[in-house]
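Every protein chain except one is present and positioned as in the full complex.
Chain IDs A and B follow the sequence of writing; residue 1 opens each chain.
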Amino acid sequence: MSTIPLAAYLILTAIMFFAGVYGFLSRRNMLTILMSLELMLNAADINFVVFNKYLYPGQLDGAFFALFAIGVSAAETAIAIAIIINIYRNIKNIYVDEVSKMKY
Amino acid sequence: MMSYTLIIVVLPLLMFLFLGLLGSKMKPAVAGIIGTIGMSAVTLLSWFTAATYFFSVGKIGETFQAIVPINFEWLRFTDKLHIDLGILLDPISVMMLVVITTVSLMVHIYSFGYMKGERGFQRYYALLSLFSFSMLGLVVATNIFQMYIFWELVGVSSYSLIGFYYTKPSAVAASKKAFIVTRFADLFFLIGILLLSFYSGTFSFDALTDPNGSILGKTITDTFMGWSVISWAMMLIFIGGAGKSAMLPFHIWLPDAMEGPTPVSALIHAATMVVAGVFLVARMFPVYYFGAPEVLTIISYIGAATALFAAIVACTQTDIKRVLAFSTISQIAYMITALGVSGYGGHEGLGYMASMFHLFTHAFFKALLFLGAGAVIHAVHSNEMDSMGGLRKYLPITHITFLIACLSIAGIPPFSGFFSKDEILVAAFEKNMLIFGCLYFCAGLTAFYMFRLYYRIFWGNSNKVYKHTPHESPISMSIPLIFLATLTCVTGLIPFSEFISSDKTVFHTHIEWSIASMSILVAVIGIVVATVMYRKENQMAHKFATTFKVLYTSAYHKFYFDEVWMFVTQKVIFNGVSKPIAWFDRHVVDGFMDLQSTTTNYVSRKIKFVQSGEIQDYAWAFIMGTVVIVALLIFI
Partner (left out) sequence: MAEQIIFYVLAIVIVVFSILSVTSGRILRAATYLLFVLLATAGLYLLMGYQFLFGVQISVYAGGIMVLYIFSILLTSHAGDKEKRASWKKLLPAGFAAVVGFALCGHIIFHNVFKVVEAVATEPTMKEIGTAMMGTGKNQYLLPFEAISILLLACIIGGIMIARKR
C-alpha cells in the first residue's frame, strides 16, 4: 500500500511540465528549447507510469508506453541536434530569432 | 391563307445574312445583283398580295377585314399579356408593303450605278436588305411590341447606313445624332407602350382597337394630373413617333442624316422610315380618336407648326440635300396634321385617308427627287447649289423627271401630289381654320422653295463653266427615275378612298373644286415668284435676304434648334445629371469596392504579425488554445 497520494505525483509532474512550457516559450538558444522539451516529455512519462500504478495495477501498458516514449524522444533529439548543427554551420549561431532569412 | 406573305418579310432577312456574312467573298457586282434579285422577288410578291387583298380577298361587303396569316406567341408574361410575332394584313399595311418594296427595289437598282466603285459595296447591299426586312416587319406587326422591336431595328439600320462612310467624322457624328435622338424619343414610346399594355392588359392591335374592348369601351378610368392614363400613354407613344418622323423638336437629326449616301436618303429618310411615326398614329387611330381626342388636337398643332417651320428653313438652305430634307420634314408634318384633324368613319375620316394617300404619293415623288439629286451630285461632284446651274443641257432625263416631281410636290394637277395635298387641305378646312391657314401658306412656300431648287440647279447661271463636263447618269440610275416619274403621274388618279379609310369601310370622295382651285392658285403664285427670282441669275434673292436680315439669318441657321439642343444636352444634362451620376459611380460604387479591397489590405497588414515565423509564437498559440479548449470543456 503506497502512502503517497496520487495527487502529489500529479502536482509534481504538472510543475515539471509547465516549467518546460515556460522554458520552451522564453528561451533564445535552440538547445535550451530542446532541453525544455525534454522536461515536458519526462513529465508526461512520469504521468503514464503513475496512472499505470494507481489505476491499472495488473497491467503494464503505461510502463511500456513510457518506454517507447523514451526511445522516440531519444531519436527525435538526435535528429533535432543534427539539424541544429546544420543551422550553426550556416549562420554561425543558434538563436531562434536569427533564423529569419526566409521570413517576410 | 395568304401565308406566303411570310416570304415578304423573311427573304430580306436571309439576303442580309447571306450578303453580310459572305459578301466580302464575292465580287461587288454579284452582291448587288443578288440583292436586287431578292428585292424584286419581294416586290412582285407584295404587288401580288396587294392585288389579292384589295381586289379579291380582303373586302367583305363594304368593309375590309384584317387577315392574320401568321401569329405565334414569342414571350409570355401572363395568360393575357404576351408578346407575339406575326403578320397582320390590313389596308394600310398592304399599302405600305407596296410602297416600301417598290421604293426599295428602285433604290437597289439605282445604287448599282451610284455606288459603283465604292468601298463596302457588299456591306451596303446587306444593310439595304436589313433595312427592308426591318421596315417590312414593322408595318405588318400584329402587336405594338413587335412594332417596337422592328422600330428599333429600323433605327439600327438607319444608323449603319447614315454612318456608311465611317471614315468621315461628320458622317459618324450624324449617325450618332440620328440614333441618339430617335432612341431618346423611343424611351417615351416604350413608357407609353408599357402604360397602355398595363391598363388594357394586351399588346395586340386587334384587342387594343376592338370596339368592345377595354379602351374603346371606356372602362379604364384612372387619371393622372387631369388627363386619363390612356391619354398619357398615347401622348408618349406619339412622342416616340415624333422622334422617328422628325417632328418638332426632334427633327434635328434628319438634315444631318444627309451625310449618308443619296440612295439611302431616298429610301430611308424620304419614303419609308420617316413615315413610321405617321404609320404608328394611323395604326393606333381608333385608340387616339376614342380614347385620347385631346392628344389628336395637340398632334395637329405640332404637325402644322413643324410644316411651317421646315418650309421657312428650306427656303434659305443651299445644300440641295438639305433642302430636300426639310421638305421631307414639312411633308411628313402635313401627313401628321391630316391625321390630327381627322374624324372617324366614312367621310369624317377624310383626314386619315388623305394622310395615307399623301404618304403613298409622297414616297414616290420624294424618292424621285432624292434620286434625281443623286444624279446631279454624281454629275457635278458637289452638293452645293452654287456649283450648279444650267444643267438642263447636260442631264436631260434627270431634268424632266425632276421637273415632274417638283410639279407634283407643288400640287399642280394632274400629278399625284395635287390630289393628295388637296384632300389634306379639305380635311383641315372642315375642321380647324387656323391649321388650314397654316397648311395653305405652307403649300405656297413649298412650291416656292422647290422651284427655287429646280431653277438653281437646272437654269440659273446658264453659262456656267464646269471643270469636268457633267455627263448624264448611267442607265441603272436613269431607269428608276423614269419609273418613279411614271408612278408620280398616274398614282394621283387612284381612287384612294375606295381602299383606305379610318374604319376600313370604303367611301367616295370627289374633288372639292373650291378648295382645289385655291391650292392651285397658291402653288402657281409660288412658282411664279421662284421663276422671277431664280430663272436667270440676278440679285433679287440677295436683296431680299439683306432686307429681312434677321429672319433670313435665323432661318438659315435652322432657327438655332441645334444650338438649343446642344445647350440642353451639354450644359443641363451633362452637367446636371451625367456628372453627378458619374461622380456617384466613381466615388460611391467604385469607392465601395475600393474600400473593401483597402480594408482587406489594411486588416491583412495589421494581422500579419501573427504569422511571424517564430516557432515560439506558434507554440504559445498552441498551448493557449489547448488550455482554452480544455477550460471550455470543463466549465461549460
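Here is the rule we use: a residue touches a chain if its C-beta (ideal position, glycine included) is under 8 Å from a C-beta of that chain, and two chains touch if they have at least 3 such contacts.
In this text the structure is predicted, and so the values were computed from the model without any measurement.
In the full complex, chain A touches the hidden chain at residues 1-8, 10-12, 14-29, 31-32, 34-36, 38-39, 42, 45-46, 49-50, 53-55, 57-61, 63-64, 66-68, 70-79, 81-86, 88, 93-94. One chain of the complex is left out; on chain B, the residues touching it are 616, 620, 623-624, 627, 630-631, 634.
Note that in this section only the chains that are shown with their structure count from here on.
Inter-chain spacing, taken between the CA centroids of chain A and chain B, is 92 Å. Residues 21, 24-26, 33, 96-97, 100, 102-104 of chain A touch chain B in their complex. Note for the complex: chain B touches chain A at residues 608, 612-616, 619-620, 623.
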